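Removed from the display is one protein chain of the complex; every other protein chain stays in position.
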Amino acid sequence: MSEMKDMIIEVVERIFKEKVEKETVDLLEANQWAEDVWQLILENEIHQVAVKEENGGAGGDYEDLFHLYRLVGKYAVPIPFVEHTLANLILEFININPHTELSTVHLAAKPLELTAGKVSGSLDHVPWARYAQKLVTLATEKGTQSLIVVDLKEAHIENHTNLAAEPRDSLQFTDGKILASHPLTEEQHEFLTKLQTAATVSKMAGAIDRAYELSVQFSKEREQFGRPIHRFQLVQQHLAVLAGEQAISAAALENSIALLQKGEAGDEIAFARLKLDDASRIVATSAHQVHAAIGVTHEHRLHHYTRRLWAWRDEDFHEKYWKKQLAKNWLNSSNTIWDVLTKKKQVEHI
Amino acid sequence: MSEMKDMIIEVVERIFKEKVEKETVDLLEANQWAEDVWQLILENEIHQVAVKEENGGAGGDYEDLFHLYRLVGKYAVPIPFVEHTLANLILEFININPHTELSTVHLAAKPLELTAGKVSGSLDHVPWARYAQKLVTLATEKGTQSLIVVDLKEAHIENHTNLAAEPRDSLQFTDGKILASHPLTEEQHEFLTKLQTAATVSKMAGAIDRAYELSVQFSKEREQFGRPIHRFQLVQQHLAVLAGEQAISAAALENSIALLQKGEAGDEIAFARLKLDDASRIVATSAHQVHAAIGVTHEHRLHHYTRRLWAWRDEDFHEKYWKKQLAKNWLNSSNTIWDVLTKKKQVEHI
Amino acid sequence: MNLPTVQFTKEQELFREEVRTFLQQELQKGTFQTKCDSWLSGSDPAFSRIIAEQGWIGMTWPKEYGGAERSSIDRYILTEEFLAIGAPVAAHWFADRQTGPLLLRFGTDYQKNFFLPKIVKGECFFAIGLSEPNSGSDLASVKTKAEKVEGGWIVNGAKTWTSNAQDAHYMVTLVRTEPVTEKKHQGLSQLIINLKSEGVTITPIRYLTGEHHFNDVFFDNVFVPDEMVVGTLGNGWAQGLAELAYERSGPERILSTFPLLNEAMEELKRQQDIEGLAQISKLVAELWSLRNLSIGVAKVLEEGGEVGVSAALVKSVGTKFEQKIPEIVRLLLDVYPQLHADRAVDRYLAESTLHAPGFTIRGGTSEVLYGIIAKGVLAG
Partner (left out) sequence: MNLPTVQFTKEQELFREEVRTFLQQELQKGTFQTKCDSWLSGSDPAFSRIIAEQGWIGMTWPKEYGGAERSSIDRYILTEEFLAIGAPVAAHWFADRQTGPLLLRFGTDYQKNFFLPKIVKGECFFAIGLSEPNSGSDLASVKTKAEKVEGGWIVNGAKTWTSNAQDAHYMVTLVRTEPVTEKKHQGLSQLIINLKSEGVTITPIRYLTGEHHFNDVFFDNVFVPDEMVVGTLGNGWAQGLAELAYERSGPERILSTFPLLNEAMEELKRQQDIEGLAQISKLVAELWSLRNLSIGVAKVLEEGGEVGVSAALVKSVGTKFEQKIPEIVRLLLDVYPQLHADRAVDRYLAESTLHAPGFTIRGGTSEVLYGIIAKGVLAG
């Protein structure tokens, strides 16, 4: 873990706590976003956290960055922080200088088609495209997969949103100019899917943190039948279930990041994603049940977190995708489950 | 519903209540069975209930018989009542006179091979074979499926039991003489699978009735932390869940039987089987949790019912079988779910 | 618990066919769009009047009030067909389901003559005023107060979570007509309040999607004439309880997300996905099972039997099933839930997912129902 982590986390959490009111999150529904919070991020150079020092960044690591993603989830911050920083992280991975202009990234779709340096095709559910200048995505040319960078001015953009009112736009390219391209090996592509997945897991873990906290708090404050509701066994059951899922999700995230950081992330990123899918369902269900009618109103902030969980679990590389990948891995593997969990093969190779 | 139903049900329930003690059920574990109860059944001609009058039976109907099966499940009666009567019902269905000798039936396995009137092959998990004289089962000869009757003296029998210690024997036939055979159309075969399935559903519903009753009773009698446990919300939750599954299982059974009786049983028998699979799991789990440590002892009778549920759900035509059948039906059907549930097609054909 | 089985008669099957054909035609005409949870979130007064023209509001009521004296099984069939196709029936729903039966049982001749024909014509919608701010599941802790004055009552207080009050003309309102004592269930009465009266303020409570289905309704010295008292003064709690059986065991407690299930099956058939079809069959089996139960309760209800516990049971199990549908379907298909998606399955999935939390809260939370069911089975 980098030394500056605690400090950055503290600073950013303070910014989010102070600046991200309920009304701030609601901005998305009026087709606006928290531009002031984004300005603060830029001013404090938080968006540079994981950018290498030689590229003008702060030289942080995956742990720093993914912990910030968790905070973005925890405060439902309506800014393209994850998208912009992930785009830059990926550019650095293939040795392209990070962008200063607002960028976004979209990997989990049918790739665009690349022909003689021009790109065509359509992409759905691209996050924040309407506000961004640059897009990092995939394209294929004669069966070869490349990572490409394209100016979003080249795209016809149609605005859409996900279940949480976050921008998820449809793009149409017709012979668009690309700014850069870089062929990807299968291993590189797989690594990028893991990176994207870990980012989603981080956001989800943050939203789970918050839905859990709101539920505990509500159960202390709310009275029914003459006593605080946390005195009822059935509410205690919900709290225990929520505490369990929160702890498991946090542990899944921390272990995923630690493995990524060590360069040892195998199937664990997929495991984390599968577990967070489950946890999202359980947490959203229990948190709403604890909050009862009050929690399903727009006025209460619980839905900022549950709607994000419902949206995020079906975005990017999701449960269905990873289950299929894992099944393929098992099919041709002589490793048992226990070998995989205890990373026996790695020991053998030392 | 036949007029004599209420009377028969009453008589049989009285016999079971009086004669089937916990020790009676435990006989199975000492490789014995309730021969005295079986004698009472024979003396009262209860085994003749659904046999046609012209064949010397009582001329009852499916409803009578399946309600008796439910009682066999409800009292965990260690006699081959279901097997013997179902064998005879099936024989009548193909116009063979019912047996007076103890018979059993086994349809849900790879059929035996029939060559020039001799049968070969093996059958696993045949109920009560060690005690029975005749077996009704399936055999194929040159791709044609037949129902056959064979004397169990022709078989090499190896004793085995299911999870509830009920006899489930392995049979080996080598050029065994058959007593009768009757080719089956696909429709006839399908009807027999439904009959067998409805019988299993009936037993399961009975075991669910009892596990539910035992749990309610226990929750009234048992005290913890100074009050009856039914005063705790978490126990009330278990009771509500149990009551729900019991009511649903009972309704699934009653509706299945009614449809069978009217000759209109389509996918509903499969639906009932699928639901009872689920209900078995939920009921066994909740009943044991209510009973806590006392319920997992051999001394308590709860396990007579939960072990049967665990055993029966994987016997005969089970969830996996029916899900596959249903999937095949949907694949080539223009009916929607709602059409099937409301039997729209039937109306069209009137 | 053993409930009766119901085999529909040929006439009933034909009625179902009639309703289905009509609704499918209206759907194709574009009169409405299929939605999940449409019985609560799909209020369309114009559509309700179309339904009224068919004679399908208050269809079980006496002819003298404009009803058709049809059986409650016919009404059950009608309701099922509304839900299966996801038609927007919320506007007249509460008057048809609860207010009509309430007035027929407890109402004065004046009330029956005045309201029922209007309801039947689709000209008069009702809301139900039960919950109050901060009362939550503790329904008996009613603070809204009616004080006796010459010729009527003066009402002060507030009701909350009143579905559809924005489109309703009247509200059956549970108020305290006697000072509160130890026994808080006593001294409550049901008043019919004209929502256009002076002193009534209706403010929307937006659902988490931003949609407007619920309302706060405030009463500031609202005058309610004596003839608007329903049944016996002080007997409001018992009268209200009688309504709950109608509210809890209906097909709307198992079919709110049916359009999604149906569309998912069609999608899997198109994809010839045999494994997906096997898995979704389990949900169909569960629906068949729950439907048997719900119809069984309807039958007992028609015969005048006691269904308090079994209705609570249908709601408790049925709403969990409604919630389960989107959770299973999303893993069987490639989906992207969006309220305005082009693809029906994505739209229904979004509606189902976003509305699901309410299923186990509205009309009695699951936690409250567990207690009711447990007490019932322990006593039984």
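Should a chain be cited, it is by its letter among A, B and C, assigned in written order, with residues numbered from 1 in that chain.
The rule we apply is simple: a contact is a pair of C-beta atoms (placed from the backbone, for glycine too) under 8 Å apart; a residue touches a chain by one contact, two chains touch by 3 or more.
The shown structure was predicted, so the numbers you read here are calculated from the model rather than taken from an experiment.
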{"item": "Chain not shown, its touching partners among those shown", "value": "A, B"}
{"item": "Which of B:S120, B:T285 or B:S333 contacts the chain that the document leaves out", "value": "B:T285"}
{"item": "Missing-chain contacts mapped onto subunit A", "value": "216, 219-220, 230, 233, 235-237, 239-240, 243-244, 246-248, 250-252, 254-255, 258, 262, 268, 270-275, 278, 319, 322-324, 326-328, 330-331, 333, 336-338, 340-344, 346-347, 350"}
{"item": "Absent chain, residues of subunit B that touch it", "value": "29, 124-125, 160-163, 222, 224-226, 232, 234-235, 281, 284-285, 288-289, 292-293, 295-300, 302-303, 306-307, 310-311, 314-315, 319-320"}
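Assume only the chains that are shown with their structure count from here on.
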{"item": "Per-residue overlap in subunit A, given as positions that touch at least 2 other chains", "value": "232, 234"}
{"item": "Residues of subunit C engaged with two or more neighbouring chains", "value": "367, 370"}
